[in-house]
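Of the protein chains in this complex, all but one are displayed in their positions.
Up next is chain A:
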């Protein structure tokens, strides 16, 4: 198979980060772009052959992995879906029975909405406007905090949100109290069974992901009593439903020494870099600078800042290699989030295909 000449191959596969501005930022997408040279720009087999994912770091809330052999558009699609379209549960409605704290009702409700909940959203359904809140689409939390008179001020933390598996405990104001005293008083939810009876929740009860998020501060004599209803939603609608704190990628840095750099100049180069990309190696004809940790490059461009240094160092990004990071807010583990995102993209593609066919 014919190869592209070097300068074109560089343009095809690398983003050059020059000192003044990056060039070749846009990928050449058209598969026939190099057809005249006998090179197929994109083909499926190459993708199947080359595509790989390697996990670099995985913690409870964070994942960093390399995604190689894919186009920026697709990597970006995952990022966008992660931020905006993977559903989670978040508090949407707050019923305030009493709030004598300084914090306003709306602000309190807003704060509650932003608290990440430790619950798998896949177990729930979306609740539309006309749906009644039931055990399938709503999680109910109660909060009753009070600061006694004479006591010092206290802080209401997110661990005081108590899961109410049987639904709301606030009674609905009814017009006719005398109709049927025997009938169970209606509340704001209509649960047919307790959520704690479901196997998924009996083991790990639903709670806020972090116990130490400040909700409000109470002075002596102040009290907050409320019920918060969490529903399923997506980040597109409101950032509180976004399952990630953020998700992003960066292209794999490539630092190339265009000429050999020796001795003093090499030491200078090593000193220039704040993230220690370069090292010095002893070779036959002196001490030579080598690129040891290109991954660490943050593109501060210190190494090429000084006049003439761009003759020695070239900073590039590999166009099809993404270092992808997902910071989960905790509803789902980060690796699951990514698979969810893939599933959503799959669904979307399927929808397009069915619509087209």
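The rule is simple: contacts are C-beta pairs under 8 Å (C-beta built on N, C-alpha and C of every residue); 3 or more make two chains touch, one makes a residue touch a chain; residues count from 1.
Heads up, the rule we're going with is that contacts and distances are computed from a predicted model.
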item	value
Among "tRNA (adenine(58)-N(1))-methyltransferase", "DNA replication complex GINS protein PSF3", "DNA-directed RNA polymerase subunit beta" or "Pyruvate dehydrogenase E1 component subunit alpha", the UniProt name of the subunit that does not appear here	"DNA-directed RNA polymerase subunit beta"
Hidden partner chain, residues of chain A it touches	15, 17, 21-23, 25-27, 72-77, 79-80, 83-84, 96, 99, 102, 104-107, 110, 114, 235-236, 238-240, 242, 246-251, 274-275, 298-302, 305, 317, 325, 327
